[in-house]
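One structure follows; several queries about it will come next.
Complex shown without one protein chain; remaining protein chains in place.
Think of it as A and B in the order they're written, each chain with its own count starting at 1.
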Amino acid sequence: MRDLGSRRIAWSLGWSVIAFLYAPLLVMAVFSFNDSDFTGLPFLGFTWRWYSMLLADDRLLESVWNSVYVALGVVGLSTLFGLPAAIALDRFEFPGKRWFGRLVLLPIVLPGVITGVALLLFYMAMHLRLSLYTIMLGQGTGLMCVTITEVTARLRQMGHSVEEAARTMGANEWEVFQKVTLPGVLPALIGAMLISFSISFDEIAVTYLLTGRQNTLPMTLWSLLRREATPEVNAVSTLVIVASVLLIVFGTWLSRRGSGEPVVSPG
Amino acid sequence: MSDATLAMGRDRRQLLLWLAPPLLWFAVFMVVPYGMLFYYSLGSTDYMTFKPGFSLVNLARVFQTEPYLSVLIKSARIGALTAIGATILAYPVAFCLAFHTRSARSKFIIYLLVIVPWWAAYLVKAYAWKTILGTSGILNAVLLNLHVISEPMTLFLYNQFSVVLTLVYIFTPFSILSIYAQLDRIPTSMLEASSNLGATTFETLTRLVIPLSLPGVVAGGIITFALATGDFIAPALVGGPDALMISNVVINLLGVAFDWPMAASIGIVVIGIGTALISVAQYLEHRAQVRY
Partner (left out) sequence: MTAIIEARQLQKHYGGPLAVRDVSFSVTEGEFLSLLGASGSGKTTTLRMIAGLETPTAGSVLFRGQDITHVPAAQRDMRMVFQDFALFPNLTVWNNVAFGLRLKINRGRVTHEEIKTRVGRYLETVMLSGHAQKLPHQLSGGQRQRVSLARALVTDPPVVLFDEPLGSLDASMRKSMQLELKRLHRELRKTFIYVTHDQEEAMGLSDRVAVLQDGCLLQIAPPNDIYFRPNSAEVARFVGAANVLEGIVESKGDGVAVVRLAGNARVEARDNTALAAVGDSVTVMLRAEQLRLSPAAPGTDGFVARVTERLFLGEKVRYELCVHGSNTRLSALDTGDQGGFQLGDDLSVSADPRHVRIIGQSPPQRSAP
């Protein structure tokens, strides 16, 4: 008997909040089909015009590819460095462990702009030219905590007995990693990859400061939005939302299938 | 060498193998940049070029010279309002998920309904409110049609209200998830025990559910506060001149004034506050973890 209080009151409040969460997204989607040069009422009729305009916009399409490129790089980096970090945090005690854990989480609570400024100073000192790669490095550092927290949580849930069992059966470290640890954390890892990908795809604060001549999609959108925008922006937004929804649903399904627990990651 | 020290040596090698690459990464791409931030905050500028130095003047200016301190306070206020607003909106949904959703299937669906707006493009969510609240926006159009107002109101957009509303909108899903995690941990038998001892729903809520979930809810609220305080998209899109926040100021210092030391100083102050907040949140979360 977990029902606490009136089901009807609870749910009517609950659903109104959910409606509040979806209303703006729906408004956005609806006006991407409005046959009017301005976003807003009245609704003048249905059109695909804005979508076809968007498909003809080379600058926009190029920025989509830039974003995908950056996001893939970020996913690669955070897996390459985040996975070992998670294993180290789970398996070993070492001096400064708590501080390392905190340092890793720092980018979540710090304004992206501050992280961006720090990295910008660093790049300038190293005489690195700003490019998609500088964005990748910046985002990768900030998003590594996603992989680390997701994988650490999964490792903790797994416990060490399976790895130990493998060792008693004569597996060396590499075999333990490859045959036991990696398959075990894979669902969490994939979940973290998808989350990192979608955050990176959406990131603007760090990117804003580290961007070079090539823009990512949010940066292109940003410059579009700063001007009084046409419904073309709504069309892009709708597509971006649809894409991220697909990614999330897929990712959540995948990680639940693996661990039975949803990946709840405040990014 | 005894077996024990041999094993320890092997463990140490293992540890190094796993820890060294990420440690190195964080050293190069986090510690060094933040260190440089600190270094810059101690310097000064002379005609838009940086001059190294060792003075705390810039750090002092953050607290002494307008508008920095007041912007910082304003940002914190907007952050706090956001955290409170998001928590209030989030509680009923988290409550339904934790206490009024029976099957795993419907739980999953509601859960998806919550995370979709959380991960959906940030910029787009902020922009959506611009189209709703603007002078030619949906809200004005509806009110005009209903003859509630006779000309479009400028009241809705470009002020602190619209910034808070947008940020609340953005952070509500996150709050739902963090509050739900707290409520879901409360064992069913505890609620049953309460009602078995004669407590009404209200009494169970005020004596049990709310006190039990409070530390975790506050920890989540602190994260929301930190994220909202440092936001620069919402103020830039839907905020007016009086809704400029600390991140916008930092960007202006870099891009317009080229005052690197000042920007760095603000960064250092914010990092200090951020670290303190993380510690508080972790402490609260730790307190919420013991027991059951």
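The rule is short, and it goes like this: contacts are C-beta pairs under 8 Å (C-beta built on N, C-alpha and C of every residue); 3 or more make two chains touch, one makes a residue touch a chain.
Just so it is clear, the structure is predicted and the values come from calculations on it, not from any experiment.
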item	value
Of B:P52, B:P67 or B:P211, the one touching the omitted chain in the full complex	B:P211
Residue in contact with the excluded chain [from B:V142, B:A193, B:A257 or B:V280]	B:A193
Residue numbers in chain B that touch the chain omitted from display	187, 189-190, 192-200, 203, 207-208, 211-212, 290-292
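Convention: only the chains that are shown with their structure count from here on.
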item	value
Inter-centroid spacing, chain B versus chain A (mean Cα positions, whole Å)	16
In the complex, chain A residues that touch chain B	1-7, 10-11, 13-14, 17-18, 20-22, 24-25, 27-28, 31, 38-42, 80-82, 84-85, 87-88, 91-92, 94, 100, 102-115, 117-122, 125, 137-138, 140-141, 144, 173, 195, 198-199, 202, 204-205, 208-209, 218, 221-222, 225-226, 229, 233-234, 237, 240-241, 244-245, 247-249, 252, 256, 262, 264, 266-267
Residue ranges of chain B touching chain A (in the complex, touch as defined)	11, 14-15, 17-19, 21-23, 25-26, 29-34, 36-37, 40, 89-90, 92-93, 95-100, 102, 108, 110-117, 119-125, 127-132, 134, 136-138, 141-142, 145, 169, 172-174, 176-178, 181, 188, 191-192, 195, 201-202, 204-205, 209, 220, 223, 226-227, 229-233, 236-237, 246-247, 250-251, 254, 260, 263-264, 266-267, 270-271, 274-275, 277-279, 281-282
